[in-house]
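Certain chains of the assembly are absent from this excerpt, and the rest are unmoved.
Just so it is clear, A and B label the chains in written order, and each chain counts residues from 1 on its own.
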Amino acid sequence: MTADYGRAFALWREAAGADWDRYVGHGFVRQLAAGTLPRESFLHYLRQDYVFLLHFARAWALVFAKSDRLAEMRAASGIADALLHEEMPLHVGICAREGIPEKMLQQTPESPANMAYTRYVLATGYSGDVLDLLAALAPCVLGYGEIGLRHSESGGPYAEWTATYGGGDYQRLCREVGQLIDAAVEARLGADWPSLPRAGSLAHHFAQATLLEVGFWQMGLDRT
Amino acid sequence: MTADYGRAFALWREAAGADWDRYVGHGFVRQLAAGTLPRESFLHYLRQDYVFLLHFARAWALVFAKSDRLAEMRAASGIADALLHEEMPLHVGICAREGIPEKMLQQTPESPANMAYTRYVLATGYSGDVLDLLAALAPCVLGYGEIGLRHSESGGPYAEWTATYGGGDYQRLCREVGQLIDAAVEARLGADWPSLPRAGSLAHHFAQATLLEVGFWQMGLDRT
């Protein structure tokens, strides 16, 4: 089963090479899928992920703010709004069940690996245009989709996590985001965009963000 | 009946002085309320307002992107999303009834007064922080509320317009935005914020945006 989220994703994933595999096949992910991940690592990840989600929602709001195409603005608004009003409450609920109250989540000291990733996305977005921002956002959205797809039938204590990202709703989101990205790139750079120098810098943002995702998993494993 | 949308609004409106009255009491508004506004002026305004709404939604998305407080992010996301998914379709509907199809709206050449206002808001927001942005956004949101309140019982061909902004839903939005602004300023600058030098620059953004609102009405009147 392959994660097929469009043309840009396929090109960028290939360009990211071994780093992509280090991300989607990271020890954290393998242990999560196998159900052997230490609970403390999962909880550490959940706490950091709460902080991450805030910046991630901001980054999608920035897509909305920077776009000059109505369809993109609408899609980005929908995603950013859903992150705040659906994903975060869901996340808060999971954490509560795991014994982490919302107040504690809000006081999570942000880990360096978390700052690295989220600020890379935001700084890239502010410095560049909406395509740079989308390229930096893609590894998170679509990488989780690929991970979910690979492990959707995992059992064990983290089955809910893998089922969520491997499930129909999230896979549909990934395909929509993949289409959004493809349409965004083509609308600005034309159908032959992979041959332009600009393609290199977009792939670079994707690859750097992928590297920082690797650091995020490692942070979960190391509880740093 | 006074527009009571909180403390910051009251201070900024007073500091804007005669320019505030030139805005909320502009000839365009008076003619609109009296039903004597030339239909061509109203249609010109509607077309420009479509372009304005796009940038206005972007500016609220930027509030979301730049804020570091969850309650603000949620409120801004709600407003930005409602602008795209409710206000714009409503606007498109009104224009359609007036004989302006959506395609024509999308091709509206942006008037200089429109650019002046929207880009002032966006540039202020990007250059400063979320408070600068809110101060620049306030005259539009809250000024329309004050205008609506003054003329909510107007009849004539534009009664729907005045009824909308004078109506309960929009007045509630104005009070909520007023509270959002008051809370945002206090959370960062403390309760005595009006005594800080920063208060001067916030009032300045409000006053400049007010001046540019005057230009927006004038554009409608002059159909420029």
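One rule holds in what follows: a residue touches a chain if its C-beta (ideal position, glycine included) is under 8 Å from a C-beta of that chain, and two chains touch if they have at least 3 such contacts.
As the structure is a prediction and not an experimental result, all values here were calculated from the model.
In this structure file the full complex is assembled from 4 copies of one chain, 2 of which are shown.
Here, only the chains that are shown with their structure count from here on.
Work out the mean CA point of subunit A and of subunit B, and you get 35 Å between them.
For subunit B in complex with subunit A, the touching residues are 54, 57-59, 61-62, 64-67, 70, 73-74, 76-78, 80-81, 84-85, 106.
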